[in-house]
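For this depiction, one protein chain was excluded, whereas all remaining protein chains were kept in their positions.
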Amino acid sequence: MDALQVKKLSVAYEEKVVLKNVNLTIPVGHLTGIIGPNGAGKSTLIKAILNQLPNKTGTVHILERPLNPKDHTVGYVPQRNAVDWDFPTNALDVVLMGRYGHIGMIKKPSTKDKQIALNCLKDVGMEAYADRSIGQLSGGQQQRVFLARALAQEAEVYFMDEPFVGVDAATERTIIAILKDLKAKGKSVFVVHHDLQTASDYFDWMILLNQTITASGPTEQTFTEDNLQEAYGGKLFFMDQTKSNKSFN
Amino acid sequence: MLTGNLLWVLIGAILLGVAAGLNGTFAFLQKQSLVGDAAAHAALPGIALAYLVFQQKDLPLLMLGAAITSALAVYMIQWIVGNSKLKADAAIGFVLSVFFGIGIVLITIVNQSGSGNQSGLNDFIFGKAATMAKSDLVWLSSSALLIILMCLLFFKEWKLMIFDPVFAKGIGLPVERLRVLLTALTVLTIVTGIQAVGVILMAAMLIIPAAAARFWSNHLGIILVTSALFGALSGALGTIISSFRTGLSTGPIIVLCAASLFLISYFFAPTRGFISKSLKKKTFKQRNVAKEATNHE
Partner (left out) sequence: MNEFWVLLTGSLVGITCGLTGVFLILRKTAMIADAISHTVLFGIVVAFMITQSLSGFWMLLGAAIAGLLTTFLVQVLQSGGLQEDAAIGVVFTSLFALGVLFITLFAGNVHLDVEHVLMGEIAFVPWDTWDILGFSMPKAVWMLLFVLLLNVLFLVFFYKEIKLSTFDPVFALSIGLPILAMHYSYMTLVSLTTVAAFDSVGAVLVVAMLIGPAATAYLMSKSVSGMIIWSMTFGVTAAITGYYLAKLWNTSIAGMMAAMIGALFMIVFLFKPHDGWTWKLFKRMKLKDTNVHV
């Protein structure tokens, strides 16, 4: 079974075409990295897959079916959460929102839903902050809460846009452990990632992107210097010389 | 046909339109179009207070009162937004309605003291351009001219201040003072126009021409000129049309002329207009379909 199948996807903002003729087929059960320079269209690709952009052509299938939010198969952690941080709500409440799709309209969250939310908060190491107002958390803590919310969705396929931005090394390890755990449970996870040093370590599948797909496949086959040079358009220096953990922005 | 007074009304309306068009553009770019609305409503308690204090209906005195409470309202909006988690929309709505409420409380007291009359209130809410005295119109015109002059003088500074206040401060512009000056001019515009077109429609003069002009260009200079032009055109057309029939109040007609210009801009402006945008979307789809077809071969 394929977790994701994209055919002839093109996307434009206003008049500018930013994704051209994207074709992808990725089987279930992989932790997939989406890699490419700034402005390559990574966030755009995810938004297009989730049917959030008007100007697009082509087809997308998730678990071999067109996207239907009512299936509750997809979880999404956006790059920057455009939420109102002053909203009167606390961390646990936000995680509980991940259950709303399952609860359905009109009905109230059950104790089981609350238990799941609490467990997810525990998984990301934030149970101590359950009652804290969302605006009073640090950036990294907020990021973890939104990851917990995605976990609470109990989806089959996850899309996460740069979940590691602004989190410390320990948190990054926690999160990657959780993602690998999801993979072990047979879920499919797509992660936009910028750090090429850690990429091959984290992901077993790789999509290299720059306006169009330059490579897609198992990491050992796709994560080659040639492919990277192509995706980054020569801007990339020799991989082995950049051990200093620089990012390529 | 252009009898003496009508000519003056026409000149006044055109100058007011230009002044509001220029000033409104700066407010629009700061995403503060509705602050003008609040400031206009907040003129009411000032007018009533001035009347209570001085016990006479001298226009300059009433206008002074209006200016003070308008400015206070703008300042209060900024103060609330800067010192609490409330967002601009809530602060504006709050200040607007409370000031207007207080205005009504005061006007009621004025009316009960016997000397004022109810119709005076209506004049300030809806304006009475067609029946303004010539001396008032001269006052209006010179004040509008002053506003236009200031907008031309500080064009460059305000542009930078709105676009990037931090950078503007960095290169040594007195950003705070510039901001105060801009606010003062907005208040002056409102106070100037309030007697002619009224509280609510004065807000329209500040908002609509600027919003319409935005559809025509991405250049501040061109937007300003277009907005001023739209303002002048609405003022002129409105005055002339309303003179055709007695009983047509000038204010609403001016606003409706501005609204028509807005509709034209919204639909027909090149590149940013609705029609041109829809066409573009269509060509994108067609181009892709065509490409897919060739890919298949």
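By letter and in written order, the chains are A and B; residue numbering begins at 1 in each of them.
We adopt the following convention: a residue touches a chain if its C-beta (ideal position, glycine included) is under 8 Å from a C-beta of that chain, and two chains touch if they have at least 3 such contacts.
Computed from a predicted structure; not experimentally measured.
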Which of A:133, A:200 or A:224 touches the chain that is not shown? A:133
Chain not shown: contacting residue from A:29, A:58 or A:109: A:109
Touch assignment to the omitted chain, from B:47, B:96, B:132 or B:147, lands on B:96
Full-complex contact with the absent chain, from A:83, A:130, A:165 or A:199: A:83
Which parts of chain A face the unshown chain closely enough to count as touching? 50, 52, 68-70, 72, 74, 76, 78, 81-84, 87-90, 93-94, 97, 100-101, 103, 105-106, 108-109, 133, 149, 153
Chain B residues touching the omitted chain (full complex): 28, 31-34, 36-37, 80, 83-87, 89-94, 96-105, 107-109, 112, 118, 121-122, 125-126, 200-201, 203-204, 207-208, 210-211, 214-215, 247-249, 251-253, 255-256, 258-259, 262, 266, 272, 274, 277
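The working rule: only the chains that are shown with their structure count from here on.
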Distance between the CA centroids of chain A and chain B (whole Å) is 45
What residues on chain B touch chain A, complex-wise? 85, 280-281, 284-285, 288-289, 291-292, 295
The residues of chain A that touch chain B in their complex are 8, 10, 12, 14-15, 17, 21, 54-55, 57-58, 86, 135
